[in-house]
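Note that one protein chain of the assembly has been removed; the remaining protein chains are unaltered in position.
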Amino acid sequence: MGGFEIERSTQASRAFAVFGVILVASLAALPYWGGPGDMRLVAEMAYYLALAQLWNLLAGYAGLVSVGQQAFVGLGAYALFFATAQLGIHPIVAVALSGVFAGLVSIPVAFVVFRLRGAYFAVGTWVVAEIFALSVSLVPVLGGGSGLSLTPAIVRQIAPDRAGRETIVYWLSLGICVVVFAVVYLMLRSRHGLALTAIRDSEPASASLGVDTFRTKLIIYVVTALCTGFVGALIFIWKLRLSPEAGFSVNDWTVVVIFMVVIGGIGTLEGPIVGMLVYFVLRELLADYGTWYLILLGTVAVVVMLRAQEGLWGLIARRFDLELFPVRRRLGRTEP
Amino acid sequence: MNWLSILVQGVLLGGLYALFAIGLSLSFGIMRLVNIAHGDLIVLSAFVALVVVNGLGMPPFASLAVVIPAMFAVGYALQRGLLNYTLGGSLLPPLLVTFGVSVIIQNLLLEGFGAHVRRLQAGAIETESIVLPSGLAVGVFPLLVFAIAIVAIASLQLLFFRTGLGRAFRAASDDATTAELMGVDNRHLYALAMAIAMVFTALAGVLFAIRTTFDPASGPIRLIFAFEAVIIGGLGSFWGTLVGGMVLGIAQAIGAALSPTWQILAGHIAFLVVLIVKPSGLFPRTRE
Partner (left out) sequence: MSLLRTRGLRAFYGDFQALFDVDVDVADGETVAMIGANGAGKTTFLRAVMGALAAEPGMVVYDGHPIGGRSPHDIVRLGIAMVPEGRKLFPSLTVEENLLIGAYCRRPGHWNLERVFALFPMLAERRGIPADSLSGGQQQMAAIGRALMSNPRLLLCDELSLGLAPVAIKDIYACLAAIAAEGTTLVIVEQDIARALAASDRFYCMQEGRVALSGPADQVNRQAITTAYFGV
């Protein structure tokens, strides 16, 4: 009589892992076979993907639907600009420190916003982001309402020439995306991940089983904020110019991200990838039509939420019974 | 700083914020739906009023005769045709669908009207003021808005506690399944609730458009003000929402004495303080 064992990876996921490594390697080599425009685009895709994975971890897995993650994008960016301009810290080091700063700030924020539930939590996080944006605009050394730029002196610390700078920041973008991916993936595979799914499905039930829901949610929230801070700092190294409106923009850092995750498939690791690709394709196709692509995006998101809650990836996965990132534990039989 | 003047301004501003908030409070109280598009619907009402005023040459107050029925219909259709289908499951669908609707409305308005700011001109009433015996000058328009808010909330209380429809709203809010077993058609009832919420939203939109400039992107901050007023006042109580609006208004009036940025920030801080100290609000009533 055979026994049972817990399996994680499937044939598809093993194949995908190989494909993934090849993809990342060829993207890393992009500076040598592509142009600067390509690098910017891929970097943008990379950092949006990172933001999407993080929002998905929070909302899709932890059930914490935040409409305020732009707070940490802005905080990370401002920390970077402050650290380089006022403290003379090297920009790349400052990126790391910015993430840590955002993570630290998220701790008291969590204690406040966790008092709200559901949709009220969502709007509450938004208010917190607005508070940060307004507060920053009152501080002259941070550029006040009009913002500030990364000086050439600071920028040259990354690399003396423009091509070198772009290459390094590009690799940083790829690296952060991969790191965020790894962090999210490992969190989900860990017992925190199991706890999360339990909490998302039923908070009272999981609490009654001894899952410390507050602590688990806090850890996820802080880790997400920290990583979002990293990404925020990175984004504004590309943009070179920061203002409260840009750094804390709900449209740029939350609306688009939410649409990516929802359309791609909330609650899966593969979903944000699909969503990000759909967004960039739509943006390219509708580039001449101004706001229509946002209207289309909004409409598609509404339709997905009503008719296909698992998103595009969910539809594909269900049709072909696919799982590319082995997060679930499957019950398999061992040979007798 | 003339404290009395600030206090009075804040209280009167609270009337407008209460009008912003009632719609949100209604839809949450009856359907447990937080409408993220709420602020954008306020702005939509303002634009409808603009079209009516410019197209038919009506004064803004008179345009209410068109805007209110129009928004009533919009609310009914939105709920019955779309939002009803998001209810009853997890919290994600209603949140994300109303979020999507919010973005769609904002961008449709942007396409249709462009990004520049607008204002509804109501004439002399905007700047008139009454001088009270103590020498304090109070704006006639803010006073009017406050009076309208009081009448609005009083009529809502009347509707809720003295009519059969209000009884049905309260029953459905308690237990939607059993209400259905008593003969209540929830799909129609919810749509009616949203339609009524839109009546107050339309009122708020027109009054706010007379008072301040607006553009397609003005929605989200209105949602936040409405939300703050509801939370400060406490979920489930209409008069509580008025108090919440007044607290928000007073905090903002104090901040406004410093700068426009401080005006909004002071409001957010007041909201934060209430959230930390008394999370259920000042006059909570709803059973969860």
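Per-chain residue numbering starts at 1, and chain names A and B are given in the order in which the chains are listed.
Basically, a contact is a pair of C-beta atoms (placed from the backbone, for glycine too) under 8 Å apart; a residue touches a chain by one contact, two chains touch by 3 or more.
In this text the structure is predicted, and so the values were computed from the model without any measurement.
Chemist: So which of the visible chains would the left-out chain be touching?
Modeler: Checking the complete complex, the chain left out touches B.
Chemist: From the list B:L33, B:A168 or B:L203, which touches the chain that is not on show?
Modeler: Answer from the full complex: B:A168 touches the omitted chain.
Chemist: Please identify which residue in B:T178, B:T212 or B:S259 touches the non-displayed chain.
Modeler: B:T178
Chemist: Contacts of chain B with the missing chain: which residues?
Modeler: Given the touch definition above, chain B has residues 164, 167-168, 170-171, 173-175, 177-186, 287 touching the missing chain.
Heads up, the rule we're going with is that only the chains that are shown with their structure count from here on.
Chemist: Taking each chain's centre as its mean C-alpha position, how far apart are chain A and chain B in Å?
Modeler: 33
Chemist: In their shared complex, at which residues does chain B touch chain A?
Modeler: So the residues of chain B in touch with chain A come to 34, 36, 82, 85-86, 91-97, 99-101, 103-104, 107-108, 110-111, 220-221, 223-224, 227-228, 231, 261-262, 264-265, 268-269, 271-272, 275-276, 279.
Chemist: Quick one: which bits of chain A touch chain B in the complex? Just the residue numbers, please.
Modeler: 59, 65, 67, 112, 115-116, 118-120, 122-124, 126-128, 130-131, 134-135, 137-138, 145, 250, 255, 258-259, 262, 266, 290-292, 294-295, 297-299, 301-302, 305-306, 309
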